[in-house]
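Read through the structure below, which is laid out as structure tokens, and then see the notes.
All protein chains but one are shown in place.
Moving on, here comes chain A:
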Amino acid sequence: MLKIGDKEFKSRLFTGTGKFSDNATMKAALEASESELVTVALKRVDTDNEDDDILRHLGHERINLLPNTSGVRDAKEAVFVAQLAREALGTNWVKLEIHPDPKYLMPDPIETLKATEELAKLGFIVLPYIHADPVLCKRLEDAGTSAVMPLGAPIGSNRGLRTQDFLEIIVEQSNVPVVVDAGIGAPSDAAKAMELGADAVLVNTAIAVSPNPVEMGVAFKMAVEAGRMAYEAKLAQAKNFAEASSPLTGFLDEL
């Protein structure tokens, strides 16, 4: 079981709500994926309307909402949006996304660190979206983050784990759960991330833009389970035994 903050998750597949052709398809795909944590952009929710279409479709008992701060450009705006989301959606969980750059939506590490410090002090369970930067991950831990969400490749690019070398370091060093976010384009990418020891993955585009989002949701569910199982069973490794040129321990025979 994966534990983040005070919640336990059976499923290690987190999902998003963007880019689906319609909300009914979104609901069907997310249910099929058995995801228990679903991120939703506060900017897309009509907080004044109790019958908001997205929220209505996410009203499944298993699904926990993870509001995100998409659209903010700095720490100050992020803290404000997180507080609004807490009021509107009744959760202190927040996926912190600060990307001042509108083209590639690259996360701003400095503002993200500042906002994490502030939000953790305010009692939020913070899951920051970041570059695969091992030092930033440790700084975020010090700041009180509840998980880290490094990117595998640029958001929405479906290019897979381009940051694998750094993800491996992050996984090795982390004291908080590592959720690989962004870039995962195929179930095999998700399985690979799980084999590397990631605690969960967050997938949106690859499910949402598939011609068959429901089947793709199932495919990701299975891939994440397979990857995790392989990690726990410990992967066999390619052998890289040294070939002794001149023995280094020969002296022991003479001592």
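Structure notes:
Here, a residue touches a chain if its C-beta (ideal position, glycine included) is under 8 Å from a C-beta of that chain, and two chains touch if they have at least 3 such contacts; residues count from 1.
One rule holds in what follows: contacts and distances are computed from a predicted model.
Of the candidates "Thiamine biosynthesis protein ThiH", "Cytochrome bc complex cytochrome b subunit", "Electron transfer flavoprotein subunit alpha/FixB family protein" or "Exodeoxyribonuclease VII small subunit", the chain left out of this view carries the UniProt protein name "Thiamine biosynthesis protein ThiH". Only one residue in the set A:Met1, A:Ala233 or A:Leu248 touches the chain that does not appear here, and it is A:Leu248. In the complete complex, the hidden chain is touched by one of A:Ser21, A:Asn49 or A:Gln173, namely A:Gln173.
Which of A:Arg44, A:Lys138 or A:Arg162 touches the hidden chain is settled by the complete complex: it is A:Lys138. Those residues of chain A that touch the chain absent from the view are 138, 168, 172-175, 234, 237-244, 247-249, 251-252, 254-255.
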